[in-house]
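One chain of protein is taken out of this complex; the other chains stay put.
Presenting chain A:
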């Protein structure tokens, strides 16, 4: 029953609205003429802004056409009336709290939404910048690593050269060692031979010395012999005679 009444109410409202639309259509040229005559006055701007405001309020209502919008309003009003009359919804101090809470939420939503969006964007931007700079740094690091590694592109040739060089060095070191050993052996042999020579020389010198001493001793022994002395004197005289002749 209540639903039928609601439907009836909405129909009545729709018919009223259609009448109003017709009336608007009828008086529209007059309004336009009036508006034209007042085109240079400030009141026109006021009426225009209020018209815009009214249009925005109507546009904010649910529904596509004026009929559905009116229907929604009528249905909502009827439903509210039904809820209150049947005491499904009790209108008391909690309703005041509800209204205040709804107002606060709306206020916060309208006032905080934009700064919040801006803050979110700034945060995202900061995050993006940080990530981008980190990515850039990583890229630079990878680039520098690549360039440093590219310098080692002919590492195989260098390595083989180095290996050959090291082989040569080792070979040379071995030769040097061999030569050093030879020199050491030669020095040792020379030292031994020198010592032998020195020994032989000293032995010869001592033998010569002994022979000379022996000769001197023998001669001194002979000189002490009178016969030898006489023979020597005779010989010396013979020599002198021979030289005089």
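Operating definition for what follows: a contact is a pair of C-beta atoms (placed from the backbone, for glycine too) under 8 Å apart; a residue touches a chain by one contact, two chains touch by 3 or more; residues count from 1.
We take it that contacts and distances are computed from a predicted model.
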Name of the absent chain as recorded in UniProt (options "ATP synthase subunit a", "Replication factor C subunit 2/4", "Elongator complex protein 6" or "Ribosome biogenesis protein ytm1"): "ATP synthase subunit a"
Residue in contact with the excluded chain [from A:92, A:110 or A:245]: A:92
Hidden-chain contact residue, picked from the options A:101, A:177 or A:199: A:101
Touching the absent chain when the full complex is considered, from A:128, A:179, A:196 or A:209: A:128
For chain A, residues in touch with the removed chain: 92-101, 103-104, 107-108, 116-117, 119-120, 123-124, 127-128, 131
